[in-house]
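One protein chain omitted, others in place.
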């Protein structure tokens, strides 16, 4: 067990190469100053390096494991993206640096805007949202702004399929809308009759992912578009699954008015153990005036910033500056490495891998949620039968996979499919890796019959066994208490360092 | 078990981002060209990243483990040293770049020469030797050149203590000398009477480490110096143990004529899993004319290269260019981070840690090789008694330590002490770490009595158990054979890529 | 094929196993009318090498020598170890720790981070990060409105001394929930929130107040007085703070009689590169009582079934993936990698190191201001005590001066004319620990020369 960094500390220990000299007297009022130092670790540089290196080894990651986490598109993150985004000129550029000394960066961003327009079929793009959910917020806010701008303040309902990601309804709510849930049919497409019934003068719009989070392409997209537009609503495209159709179908062509793109999925910027992401938004002509600022325009051979002073109807800023610029640079590099032909190749092989995995898992005895459908870049298994027969749940399966050296797929999402696993292999995994995964799944399946308890006891090879989540929530412990550790954090007078 | 990179490969697989376009016809004679492609791995970029990331996790290293490998000075390698040495201007500098565009680099190297003069007490330094052993080669070659230059071609004997590192006698031999072995007394100092008997008109010089590899300071250094110099020989200082006396004693003051410095030890450049190192040499006035070239001189405010065209007596070049420049930069950064006061602090705390560990291990029941002596920055334990009583050897102890999460100390060196462990904690380890190591050693010691077989079965927690070294040597297998792997390496016509 | 490992024979074997002829067939559920034919606007692929050259050329264009810009993004020295470790593949290429057993590394890092932020802000509980400082402020306000149920107005006081871009972001994010932002004016002399203006709201229903420390002018606010006012009037106090300054300044948990309810801010100064504005991270901490209103991820310490200590995401029922439209926020992906870097940064600096950085920032700015005061016609605008930024008034056009300076490789500061036209030719300057005395001198001379050049033109 690796101790907490605080437990490695000792009063008076420092990483001396980072300790600046004392400065003497400062003229600041006493009551504005700390009279105790903060409880930060007091450790040496080696302590820090060793601790965080060792901790890192306790993670599964793309760089160490197959990570088929459905809906998250955990594909290889090219190292070049990081290297180039961290080039000194980019890394050290101040967000408010004048345009005349920012043309290198701004050219990249402008070209990224253009490329994102190309892959979405939209007519304008703003790069500023900092993750998918913020892209959704931007989108729904624009939809509302549009209706208000057209004198329509009654449109406050957002339709969301029951299979949707939690961010969709949560976003609608944050935008002051109420959520109308749209049911799914047994074949995985949405229920058009129900949709007809849901739309009306209160409809602000619909949020859709296509292919959906059920891993199938919504075939009635044309009808949906007509119904929603017909009722005066707008269509929002949740771009989390763009990887499945990159270069194959343009959301703009399907009739969507606004889209966010998870650059950390489709364009392979790293997920970083929880972020950062980027949720750039694209819009059709209808919503163009409302795009969040700032964005980059070209004037002759120069690139310039445009903000609300030019775009007076903009919904405004979503981040202090321009969003996760470093993530955007990584996506830019990735797109340039792939080029035009690389785009549809992504969709081709992501889809090939998913369908191959789906077929093979079916053939070794797993139940598909939508057996009659093609997989998109992901697909859903249900372990309902196994749960009933042997008591082994999707959770148990997930943990057993860890022991086999695989990160688990997304479990229990989408919510409407019982005991489900949402599996997304991505295009960067080889057939050999998929075959090993299939073998592991088959082995676990076989074991659920032979020795279900063994599966319920998994994992055994990870740094910890199954964790007590109830205790975590009931006896909430979300920070180290220095009372646990004598002597630390007792530096009385910080003025006498 | 991680497969070999070749086993991950498949005919036709490539890391496409690195595959340049075809070039068309070239005008090269057919018989100069390959007609089969080399058997390199055919893998994807993710294969490569995942494979080498996973392999890395199978290593113990300073960044993950306490690594008290005696004589190797495995101290913390500051990350800044790497970062600064890899700055583009340094990283991309061609070794033959003109002086006028190299002043930044050359200033660092000049200052490094000066600092190394300061810490050794020598009058000139050449940075070119690429590791300790090459520094030794440089030193002994200079000694021979000196004698020859003074018309003395009979001095071809080098005296080497029996405790010396293997590189010393091997170097003497490479320099065309014969080796006379000097015995050690029971107290750890060399035998002066024997020395008197060894020296004579054939004596080229003596190679000494002080403190010696026995972990003790050679107290009779003055007498040794007088005997050897008196006999017309010169004194070579093996600087591998400089960490012990940095800023405390200058080898020049002890009367040495030439020294090599293991920058990868004392000045904390990384050992890199086996290198690179640097074995810069310093000399007193006697040997100055013979220093290996090139080195850097100052002319006014400019730095210039000097080579054999100026230094006609130089023993010449030892590397194509100027040695391991990037390692030298790292050492330079390290020395600047420490500064003057940091130098003797290194020796102080390295010595404190060694003596503390020695006392504590003694008190838990271990036998010291030299119980009456202070430890230098390292010390020797002998497990002769344990080996006799329970059959548990120094090797077994080493392996058991791996299971406790510690890299083993150097075992079976120096050769004259049976069943020995040479333990060097270095100054960058905390008391807590030392205490944990002591506890682990005590635990193993206790177990040698309770259950010696358990110790002989160690390690059990490492990626492999004890390896069959005999088989490794007898059934020599030092490369992957593609016969093991169908289909690979069968690209017949490289012209049709 | 960059990043795709399939050989032709793999592809064929897989298609065979699926039972289709070619890859196109796998897309046969997509109505054919939607199939797109080529992607105009995407250039041909480049090799990594070609791109390396392109990116090096572009980044070299933007390289500057000396910068005195702050205004929400600050240049600090980042120890080499921070990013060498944070970009290890195991951190860099993992995702949110949904499978706790396979993510103990990231989880423990976050737990340590939460502890450090709680300690810096003097509050009980920190979440695992939000997107940036501005969006963290928006979330803090939404949270305050949920907490302060006594108040029904949803009116939030935000001083004009809060960064205008932050106010803009708060507006964009909270507007549709009926939250009304009321801006408090500042005192022309001190550059602090006008306490008399504040008094005017003593008898109105105010839900929350934002207290910046330091404020956008770099000036220290009367945080105790304002916090006391908030307590007295049942207004929830939200601190908006600079985390490096907190190495030196009193933490919000100790403001007023017993601290604010919520603190938030921009984490960038803690080891994150300037990087054109992001990725940074927003931090948010609060009193324990409000933990269930906290948006975003939260890591808790627990035990496994053998009693071993371990870490896991906890209180997930607040989050969108469980509670959907009734979640505390829609946030999902946050700024995990930045949190890792900041945690390493704070560990390397420690309490002493961070305080020293803060002290140096303060002193360098003080020295910069005295250099500038020596220039004819240049004056400091405000009298309030400052941390590491100051507002200068120039005798000529700030814009013209900045243009001249940037031709010399110096970024002279952030012009305030569009944000605060009432201040005239005002320039916000910042000097952190990265500035040497020589830098200050060089800037002083350059500014003098630039002013001369502009006034002559």
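List of remarks:
Here the chain labels run A, B and C in written order, and each chain numbers its own residues starting at 1.
Please note the rule applied: contacts are C-beta pairs under 8 Å (C-beta built on N, C-alpha and C of every residue); 3 or more make two chains touch, one makes a residue touch a chain.
Treat the numbers as computed from the prediction; the structure is a model and nothing was measured.
Note on the chain not shown: across the whole complex it touches A, B, C. Only one residue in the set B:327, B:369, B:420 or B:455 touches the chain that does not appear here, and it is B:327.
When the whole complex is considered, the residue among A:55, A:80, A:221 or A:420 that touches the unshown chain is A:80.
When the missing chain is restored to the complex, the residue among A:46, A:131, A:224 or A:259 that touches it is A:46. Interface with the hidden chain, as seen from chain C, comprises residues 48-49, 52-53, 77, 79-80, 84-85, 87-89, 433-434, 436. Against the chain not displayed here, chain A makes contact via residues 10-20, 43-47, 49, 53, 78-80, 82-84.
Criterion: only the chains that are shown with their structure count from here on.
A straight line joining the Cα centres of chain A and chain B is 47 Å long. Rounded to a whole number, the gap between the C-alpha centres of chain A and chain C is 19 angstrom.
Contacts with at least two other chains are made by residues 13, 17, 45, 47, 49, 53, 57, 62-65, 76, 78, 80, 337, 428-430 of chain A. Each of residues 1-6, 10, 47-48, 79, 81, 85, 89-90 in chain C touches at least two other chains.
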